[in-house]
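Structure provided below as structure tokens; questions to follow.
Some chains omitted; the rest stay in position.
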């Protein structure tokens, strides 16, 4: 059985790199989740989005520039997630695309990052046909919630451990990417429950497929790029990181 | 000698707009050529074809009589340097020196060679004193110069510039144009620049091409091109101010002219002569 | 344009045709309800019916077949993946067993059937979403969402993000090109580094833009309120007809038990 999965992983992978659209592989496509899970995931996602809205509203009242700031940074993260990152995978070089949620969680905080991810997913679902409307809740769960919170905590913990800015960014990018794929795998794995399959086995298999096709390397590469980005911004405009609360104050120089 | 040649280039953007519809242009070695045209006429698109950044749908680009496809992109980028309109889009490194070194570094040169090239490029654009400054601390015109230095550090034979004077004050315009003229005359670099400012052209340029709606309407010396005023009007352009004055004088006041003066110097000579002529005519 | 090949644009939605002129509220209502039917139905032909109707509707407004197909490519590969996984994993009855390069593959009937059903739902659902997106501009969408009481913060952010995505795509494209002409992408290592710089520039740009935009908004009286007017015309006879239509379709489907509602 596992051999069969390997073969299909390869077929799947070839299918992926052959299509120019191998972009948002981590999004679950419209129509795949049954009604029960559609409702569940929406129910899980709603509170987080709600808290995100509350955060934006509160901050906006204190400083009105916050709304356009979330808008432009959200757009920047979206564009970042379109970068064709080259990764070394099964059959040599291929390109894949970062999730970007790790970066947005670091820049905007986890709750606002969920909100931004939700909007990005809506835009992708509608205008790129990546993901879907009924699967929006599920995708918000994996990419928005898991991605944002894991990335955010990775960053904070790394900072607590006094790692340099680069490694903080690296961990945020890598961990959030990993968790996004894990979330997607769990959601797909849950589908076999009650159909005679084993949830753990299916999840592990799907996660394995993701990791073996380019996404495994992508996690590391996304980490490196996010690390580079933070260092670059720190070198050129440290005020930005200070303003967003990534680093504490100007007096103590951040290790690079 | 023709060094770079665009043959019948047609190009369509993703959204279906035809930005170029059969544009052809010959660029001679060592000349300073201006491409003039209204907004959206395809200047930037044509410039991006000249070093293979965009691939034409039909037609081809010949670099030294060989199709661009026969070169590796590294070779082409080394031979044809391009400077875009907004300097803020092109300065990546925190300091001036590092930014200029970006190209040579990617060429895989030795450290000494890189340092030499950076110094040389900076002195060419007259920015040696600013080598260690942060990029953000520079004025707009200085940033432009650093962009040019960054490309010069790769020792291109051809320099392509997109609206190098846009957004600069008159003194800045003069200084950039003088720099380009110097690079052209003293270092033999072929220069092609797109511009919207007609007044610059007769003063600095050897030849000019007029673009309109994705086509090259006419090519020639400023005198040749500007004497066909209908074509200029048709391309939504204007004559240089001096030429406008001379044109009314010729057409409405019947001043006799062999060729139309285009610069302040030419106009002055012409006017002084005319008056002297009238003078002597009458006193005879 | 390199890496932005997959970028989207509203070119089709900005055209004028009878589908773009349908009221956005009606469209949203239809799409959401039809998506629900698509999900709930046990009948494999209903999603396929949606697929064919969506396709023919899009073709009547002269949207190129290839454009539709291109946007379906990724969901399609996803669907095939699901089909195969289910075919391999679910059920007992062997439908086909074959061996490829030494591996023995057993496709089972029940799994394949279930997979086929999911496949059809993917196709039906995606075609409905595409039908909406190819005929609705973002500003119509915002107005529609506002009418359905979606929180203002989401709508404002949706509009802002959508607007700035295009701007940043252009800017990033220029920067990327500039890096490329100075050989920033000639090896794997350089590429990663150049992307880091590009992303950093993007963040810095986003920050500067936010400040300038805020200044421009402030100068027009913005103090933290909403940013869209989003006025919709009042309901016309046509819209009422459409809404009554969907009610009939629903009751018909429930009556004929193609849709099982728990």
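Chains: A, B and C, in written order; residue numbering restarts at 1 for each.
The rule we apply is simple: a residue touches a chain if its C-beta (ideal position, glycine included) is under 8 Å from a C-beta of that chain, and two chains touch if they have at least 3 such contacts.
These numbers were taken from a predicted model, which means no experiment stands behind them.
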Field: Composition of the entire complex, counting every copy that the file contains
entry: A x1, B x2, C x1
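Assume only the chains that are shown with their structure count from here on.
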Message: For the interfaces A-B and A-C, which has the higher count of C-beta pairs in contact?
response: A-C
- request: Could you find the chain whose CA centre sits the greatest distance from that of subunit C?
  value: B
Message: Centroid of subunit A to centroid of subunit C, CA atoms only: how many Å?
response: 18
Message: By the touch rule stated above, which residues of subunit B touch at least two different other chains?
response: none
Field: Numbers and ranges of subunit A residues touching at least 2 other chains
entry: 236-237
- prompt: For subunit B, which residues are in contact with subunit C within the complex?
  reply: 13-16, 48, 51, 53-54, 74, 77-78, 81-82, 84, 86, 89-90, 92, 102-103, 106-107, 150-151, 154
Query: Which of the residues in subunit A end up touching subunit C in this complex?
result: 1, 3-8, 11-12, 15-16, 19-25, 29-32, 34-35, 38, 49, 53, 56-57, 60-61, 64-65, 67-76, 78-80, 82-86, 88, 93, 95, 103, 107, 115-116, 118-120, 122-123, 125-130, 132-134, 192, 195-197, 202, 221, 224-233, 236-237, 240, 243
Query: In the complex of these two chains, what residues of subunit C are touching subunit A?
result: 2-8, 10, 31-32, 35-36, 38-40, 47, 70-75, 77-82, 84-85, 88-91, 100-101, 103-106, 114, 118, 121-126, 129-130, 132-133, 141, 151, 153-154, 156-158, 160-165, 167-169, 172, 188, 191-193, 195-207, 209-211, 213-214, 217-218, 222-224, 227
